[in-house]
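Missing here is one protein chain; the remaining ones are kept as they sit in the complex.
First chain written, first letter: the chains are A, B and C, and each begins at residue 1.
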Amino acid sequence: MAELRIGLIGTGAIGRTHIDRINNKLQGGKVVACADPASEFGLSVAQKMGLKGYADPIEMINDPDIDAIINTTADQFHEQFVLAAIAAGKYIFCEKPLAPKADACKRIVDAEMAGGKKLVQVGFMRRYDPGYKQLKEAIETRKYGEPLLLHCAHRNPSVPESYDTPMAVENSMIHEIDVLRWLLGENYATAEVRFAKDTRRTHAKLRDPQIMILTTRSGVRIDVEAFVNNGNNYEIKCEVVCEDAVLNLPEPANITVTANATKGIAIHKDWSTRFVEAYNTEFQSWINATKEGRVDGPTSWDGYLGQVTAAAASRARDTQTIVEIPFEETPEFYK
Amino acid sequence: MAELRIGLIGTGAIGRTHIDRINNKLQGGKVVACADPASEFGLSVAQKMGLKGYADPIEMINDPDIDAIINTTADQFHEQFVLAAIAAGKYIFCEKPLAPKADACKRIVDAEMAGGKKLVQVGFMRRYDPGYKQLKEAIETRKYGEPLLLHCAHRNPSVPESYDTPMAVENSMIHEIDVLRWLLGENYATAEVRFAKDTRRTHAKLRDPQIMILTTRSGVRIDVEAFVNNGNNYEIKCEVVCEDAVLNLPEPANITVTANATKGIAIHKDWSTRFVEAYNTEFQSWINATKEGRVDGPTSWDGYLGQVTAAAASRARDTQTIVEIPFEETPEFYK
Amino acid sequence: MAELRIGLIGTGAIGRTHIDRINNKLQGGKVVACADPASEFGLSVAQKMGLKGYADPIEMINDPDIDAIINTTADQFHEQFVLAAIAAGKYIFCEKPLAPKADACKRIVDAEMAGGKKLVQVGFMRRYDPGYKQLKEAIETRKYGEPLLLHCAHRNPSVPESYDTPMAVENSMIHEIDVLRWLLGENYATAEVRFAKDTRRTHAKLRDPQIMILTTRSGVRIDVEAFVNNGNNYEIKCEVVCEDAVLNLPEPANITVTANATKGIAIHKDWSTRFVEAYNTEFQSWINATKEGRVDGPTSWDGYLGQVTAAAASRARDTQTIVEIPFEETPEFYK
Partner (left out) sequence: MAELRIGLIGTGAIGRTHIDRINNKLQGGKVVACADPASEFGLSVAQKMGLKGYADPIEMINDPDIDAIINTTADQFHEQFVLAAIAAGKYIFCEKPLAPKADACKRIVDAEMAGGKKLVQVGFMRRYDPGYKQLKEAIETRKYGEPLLLHCAHRNPSVPESYDTPMAVENSMIHEIDVLRWLLGENYATAEVRFAKDTRRTHAKLRDPQIMILTTRSGVRIDVEAFVNNGNNYEIKCEVVCEDAVLNLPEPANITVTANATKGIAIHKDWSTRFVEAYNTEFQSWINATKEGRVDGPTSWDGYLGQVTAAAASRARDTQTIVEIPFEETPEFYK
């Protein structure tokens, strides 16, 4: 296949960023068409960006001139379009979460398995971040012994007014839920969510910061701080305490500046620049694998387990207890 | 007073280090005499070091030629000698913990208050560490807003075989219990202790690493990792998440070495070198204040609150629950 | 053009690395053929790698099925193949140096200008390194004022026995000669080369380390240390002292490891991994620009000025004097 012809559903800001990325920075694929659950909006974006527009996303999915689908719609629309792509036998990249609830994710998993072919990749881009890859490599060799404890932080400058207490798990720390399971290579056993003193920048519907605590099947203990009204800094921390060493995720490299009686580096102010390399690698990798007829990123099973864990964490937060996460044997299909 | 004449009780390794420190590095005081609960041992050290030896520590405490006392005996001997010094109206520096149990500490507090004069300083040397002082200064100005969360670690290369599960709180994290209360300027509300996956280097009687979680009256949440069989590294971390900034305790300055394909700094291998400057400042400060008739370091009230908190944490660990810490109004005497 | 069909001349280790890079990691181009001044060797590599082999590189250059050329031959062969590509009107990427002597570079410049079209890119890959790009951006905005002084270092673990004193300028610091001129946006005025105490690891024909000092037309002073038998570390430093800040090129990001009483990061052991991202970006950028009919990297004029400067530095080293570098007005053609 000379060039992968991609149709994108969900023409909001993130969708348009991905169109720009694929059409102007990456190689081997082109977003040639787009659509949106809000038909008029989707068509207007198509016109502005010189793409073919479809009033009905399902029609685009089924169009034989479209090779693969990217789904960047709002979470509640994810399931229907992913199922449609599976029904059409087409590869689909779906932004995280795969679907807002675990049972919806399970329906996708079931449909994909019934179809007999892996087609779905979920947008957990951190697995493509160079720093996390260096961490994973160092852990997997066991050259520093077994990992025992992880201390993580997910800090955002600010969030919209609509961001409320549950979103810290469901929207922010869902990234850690996926990437730490991948990092450690094992599933979770329990979840817990606690609060700290609230920042003055939050409001009645958002406890901020929060701490999520996960344990793995083998007993590794993980704490993740989510602090989403942090002023001006986007900062992702991941410290892995192994038996023989403590490993820390690096900040992206930047020039050191000594000025104004301070020596330091500029850090990122938002996720889109912090993880730009991860996004680029993620999509290039998806294009390459799709052209070769493979899924080599996070699968719908990963998306499902993410939502199972998030649901347990949400229950833990609402009840202020430690909640057990049911064991799910990975199907052969996804191994 | 030309030079403070100090009698030291407890002539083990730590006691002898303090004798060397005071007599050879610091100014204004001299350890002129020593004794030990094991009389013969105390007398032999006295002879070797050219000090006056006393078979009975109490006799030394009461000798009018001795101006002040340092108590570096094993924990179970602390109470009796501190009470004797109070009875004699003499200043006494007592290594932490003030006494192994909170009720013993309370008896010391009561005796000191009954005597009408502050005489006791407890050996929480971290308050004298330059890094902790920089942190406290940054927090107290509130230039970065309110502190909300703290992430701390207390990592030792190794511990003796006799070190068991309770000692992580009672012997190691007792330092954090004191220094973080001092750092934040408020008392604790709850304690919790959890375990992680054990390191291969531990044994049946020691869960290692452990996590202690404290909350303060105002809602600040603190997690402290104690990992005491850490291989080759002594590392103390303290990250203070404020509303507008994240502050981190520094490693002591050291030359950067680029060699063998690594760029880094040597870190300390044990507490005695890591905190040498803190110990020196602590004892110089104690000598100076004692000569001026003041206690300006951690008081017996601080020692008492430390043991109250440690007791709650120990109960939390044994029951695997969150334990409330009773509120203790600070007496006017100690304000 | 669907995919750029590339012929590579010079099938040694570096050439083969570039074949692998282009054919397996990058997009939009393929090395489809190769040749070598040693015909048999070139043909055998072609066979092993499944490429079309040419006994005569010139024949490959002139083959209409070849769109563009990569020249990774030994330095003395550069000129003839670059001139042949210009004669054939084909884009050619030539590894640095463009040619060993300035007059050979000048013949290439003249031929290219006579042909009326920029076709040549020189392999100064540092311009594509993310750290240098961050430095250049910070300098160009003048937000930290004018650059006044630069302190640089170019440190290699080791070099082959054949590497002798002149190669420190001609082979190693030629990279700094190019990238610093690009960083500062101005030409050089003087060159000087001095020696330090020799390392025990060198031999009679190699003074190591060496210091090259350049000044620019506007008076900026640059010192560059070349130390090529450095044990085990590949390290590139660039400190730019501006009027209002000091800026430092970062090490590539890597996980921090605290182990064995050291806290640090692994650094690279050779240029090929240190600059892998720069190489990838360089070639992707060359493929993209070539397909659009442009040269947007270092030109043959840059290659020529590099050799003019290196020649002055060599003269300065041989005479141990400060040598003036003749002013060369940049032709309109290269602006």
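Convention: a residue touches a chain if its C-beta (ideal position, glycine included) is under 8 Å from a C-beta of that chain, and two chains touch if they have at least 3 such contacts.
Just so we're clear, the structure is a prediction, and the values are computed from it rather than from any experiment.
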item	value
Of C:Tyr91, C:Phe227 or C:Trp271, the one touching the omitted chain in the full complex	C:Phe227
Option from C:Asn62, C:Thr199 or C:Asn260 whose C-beta touches the chain left out	C:Thr199
Selected from A:Lys133, A:Lys269 or A:Arg315 as touching the chain missing from the view	A:Lys269
Interface with the unshown chain - residue positions in chain A	231-233, 235, 251, 258-269
Where the unshown chain meets chain B, residue by residue	2, 26-28, 130-131, 134-135, 138, 144, 244-259, 265, 284
Missing-chain contacts mapped onto chain C	145-149, 151, 153, 155, 194-201, 209, 211, 218-221, 223, 225, 227, 231, 233, 235, 241, 243-246
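The working rule: only the chains that are shown with their structure count from here on.
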item	value
Inter-copy rotation, chain A to chain B, in degrees (Cα atoms; steps of 5)	180
Distance between the centres, which are taken as Cα means, of chain B and chain A, whole angstrom	45
Cα-centroid distance, chain A relative to chain C, in whole angstrom	38
For chain B, residues contacting two or more additional chains	231, 233, 235
